[in-house]
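Just one protein chain is left out here, and the rest sit where they should.
This part shows chain A:
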Amino acid sequence: MTRLVIPMTQEQVPVKSPMRSLVLVCMTMLMLAAGSARAELLIRITEGVESAIPIAVVPFKETGTMPPGDKISSIVRSDLTMSGEFNPLEPEKMLSLPSRQSDVYFRDWRMLGQRYLLVGEVTRRGERLEARYELFDVNREERILGETAAAPASNARSLAHHISDKVYEAITGETGVFSTKLAYVTVTGQGDDIRYRLQVSDIDGKRAKVRLESDEPILSPAWSPDGKTLAYVSFETGKPVIFTHELATGKRQKVADFRGLNSAPAWGPDGKSLLMTLSRDGNAEVYNMDLSTRELTRLTNHWAIDTEGVWDHAGRGIFFTSDRSGGPQIYHMERPGAEARRITFGSRYNARPRPGPDGQYVYHVHQRDNAFLIARTNLNTGEESIVTRTEADESPSLAPNGRMLIYATEQNGDSVLTVVSADGGAAYSLPAAEGEVRDPAWGPVTTR
């Protein structure tokens, strides 16, 4: 008998910039219902990068009662460290703790070797928390960002991640992804006590929320482009079936329950269709389903396994995995249903393609000797390079800005999700608090 729990959902709470014309902030965040967090993943920074940009994030001045938990400026510091692109200065090494431009002595920060400086103040206004912050280029002695943003006091982390995004964007010119979400599956217990939980958390593993709990496997979560719906495979009926699950309402729909396999869902760029692998016509083939009409278009037709279809960065063609050459390899179709061109050649096992956002690379699982790693293949040169240093890697998923990659692996016998910079430099890990953690899917940047 299948036990299935679909937890109550929460309202969406926006973070707003109430003041001035500086920057309009309006991102939506899922608020955590009190006490619903369960077995959060703990963050473990495993590697930093020497070329990381030195930045001083001064502890923000606090006015009024602060909510319990980490301070806004600590969360920002941790976010920037996590990206691998920044090396924040330890607060103990700071010579002064300014909270506004008039208190800043640039010479001090130059002496400490800092290139950027972030100062600010958090003020409690009733049930809301307001943060005013300023970012400076230390060498030029210039203010490059200034903003006031606010959020419900219970949502301090959203406010902090928002500031991290703004700082990241101002310095690197790339989209920040600290406000995005991860979906993943945890597995605890054994035998009759086994529990699979589909969870959604911040990218630092905090604010984890169980979205579906089952005693049968759940896998392959995939985010809709607007970040509002997850598609996944659940075995709750005794076989693999594809569901869509609206996060705000908890509303689920069984979208593919055909004879045989119903697996590997991947959203179309407009969020109105779903690529999927079905074996209803005999063996595993890639199909596209129009979600409004449920009409299926078959995109592959081969006696071999064809699976893991995913749209390319341009949203025009499709990557997929096929073992038509004898072992799994990545193929590309210029448009759905067009002739497939083989992309990977460097190893006998390449699977689970995930396109980078600029069309230069496709990331995938790659076998080298007896290790399974994440590699990326340059789509122009065909050159393959290894991105990860662990050996039991699977389920790569790229951050929406293409700068980081998350995957599931093992470290010292622990089941972990590991995040690496997309070129393989810095890394942090999110170990399972208990049991196993797997199947990470990095959510999109949602409308601000």
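The criterion applied here is as follows: a residue touches a chain if its C-beta (ideal position, glycine included) is under 8 Å from a C-beta of that chain, and two chains touch if they have at least 3 such contacts; residues count from 1.
By definition in this document, contacts and distances are computed from a predicted model.
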Query - Missing subunit (named according to UniProt) among the choices "Peptidoglycan-associated protein", "Molybdopterin-dependent oxidoreductase", "ABC-2 type transporter transmembrane domain-containing protein" or "Extracellular solute-binding protein" - result: "Peptidoglycan-associated protein"
Query raised in the report: For the chain left off this view, which of A:Asn283, A:Gln360, A:Asn378 or A:Gln411 is in contact with it?
Result: A:Asn283
Report task. Out of A:Asp137, A:Glu246, A:Asp281 or A:Glu394, point to the residue that touches the absent chain in the complete complex. Result -> A:Glu394
Report summary line: The one residue from A:Gly120, A:Gly205 or A:Pro240 touching the chain left out of view is A:Pro240
**Report entry** Of A:Gly120, A:Gly176, A:Gly268 or A:Pro328, the residue in touch with the unshown chain
**Finding:** A:Pro328
Report summary line: Of A:Thr148, A:Ser220 or A:Ser421, the residue touching the omitted chain is A:Ser220
Report summary line: Residue list for chain A contacting the dropped chain reads 190, 217, 219-220, 233, 235, 238-240, 260-261, 263-264, 277, 279, 283-284, 303-305, 307-308, 321, 323, 326-328, 348-349, 351-352, 365, 367, 370, 372, 392, 394-395, 410, 438-439
